[in-house]
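Every protein chain but one is kept in place in this view of the complex.
Let's turn to subunit A:
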Amino acid sequence: MKGLIKILSRYVISATAVAIFLLVINFILLVAITVKSGSTTLKKESVQELTKNLIKVDDEYRLPDDFTTTLIQNDQWAMLLNEEGSVVWSLNLPSDISLQYSLSQVAGFSRWYLNDYPVYVWQHSDGLFVWGHPRHSVWKYSVSIPQQFMNRSPFYTISLFVANVIAALVLALLLGLRLFRSLKLLTKGIYQLTQKQPVTLSTQGLLGDVAKVINQTSEKLINQEEALSKRDSARTTWIAGISHDIRTPLSIAMGYSSQLENDLELTLAKREQAETIRKQCELIKTLVNDLNLASKLEYDMQPFHFEVILLAPFLRNIAVDFLNSKSSDLHSLDVCIDETAQNISANADRVLLSRAVSNLITNSVRHNKDGCHIRLSLKCDSFNCSIEVADNGIGFTKEMLHTLNHEKASVELNTHGLGLTLVRQIIKAHKGYTRFQNQLEGGCMITLCLPLHESSHL
């Protein structure tokens, strides 16, 4: 909306500027033309000049030769009337010009025309000097303006200018508002597009074509979105269905293998084989659960139950659970909580976050069969905390590190199963990120960075 108001104000300002510019140009042109045409022959000074140069010499009136030549060349004429109205001198006088004039005739032509000849008069010491121009060469109009009006003319000029500017402004604003309304609809449409909402704009008016294209784009986007979500949902449902169907046969396999494992009538070797089957069944169980959760996380279909979790006790509990349930002494674990991180909390899904950390511990155990030491650490800065799970085992291969640290490789099975992919997905769903790295002194370290809960901001 801000952008639109900017566009509108710029439009109004430029339209007004154009109007003012036109006014100024017109004014300048008018003045220039008036001055130029006026300066040719119609100057008062000319008739005055002629009158002054008509001099009586030896009872005869004479006009200097250069004036005479100019007058004749321009097809102009001149005469001098005495006080009785008789022509006492003339030059190039047309034949239809009378030689005697009454007072009323003089009054008439002094301001207008004499026999359609435009004339200018000036007072001569011996009478009235008359300067005639060819017919239709000059348009004469006498203007009378009240003195009061002339006195206030500067005010009127300024008012006229201001009125023009206001008119231009109002017109620009009205036209601009029309444009603004169309643009507003379009902007709303584009915003709805970004929100993946269906858009149906009116295709009438100034920007109808653009609206039409936006409508079409919206339709395409909605169709694509529907197709995508249908596909995602089908995939997740399929995986959920498979994992559901696999549970019953797996229960049977686990049940019988477990019974055989405890059957003292069997030989030890047979019982160990049964144990292997049971353990493999448990692996399949984990894999099925992981696959199900991973697909739900991938397609945003996993419900989250966020709560504020105090991280230090949370990590110690995970450590306790691991230590209390581990079957061999090959693997050890300790917890190291930074002094500043003793009382920090994060908004998290307890079950999922616990699963992420436990997955990392299980991963260290599974890939370091000969044993390793695992360290759980908790650190924090002003707004984020990091949970580190490090071990002194074999570490990751280069390829694995690359795959794990690059988002693109989403749900995929590698030698680590889905465990680490799940960790990354869970942390991502908590608006955090995961970093996998090898330690210089050997072993690997996985860092889970999470935003701190507001109450823990330092």
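Please note the rule applied: a contact is a pair of C-beta atoms (placed from the backbone, for glycine too) under 8 Å apart; a residue touches a chain by one contact, two chains touch by 3 or more; residues count from 1.
We adopt the following convention: contacts and distances are computed from a predicted model.
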Per UniProt record, name of the chain withheld from view ["Spermidine/putrescine import ATP-binding protein PotA", "Stage 0 sporulation protein A homolog", "ABC transporter permease" or "Cytochrome c oxidase subunit III"]: "Stage 0 sporulation protein A homolog"
Residue among A:N82, A:Q123, A:S251 or A:S455 touching the omitted chain: A:S251
Residue of A:E226, A:D334, A:D381 or A:E454 in touch with the missing chain, whole complex considered: A:D334
Residue ranges of subunit A at the interface with the undisplayed chain: 244-245, 247-256, 258-259, 281-282, 285, 289, 292, 303, 310, 312-313, 316-317, 319-320, 323-324, 334-337, 342-343
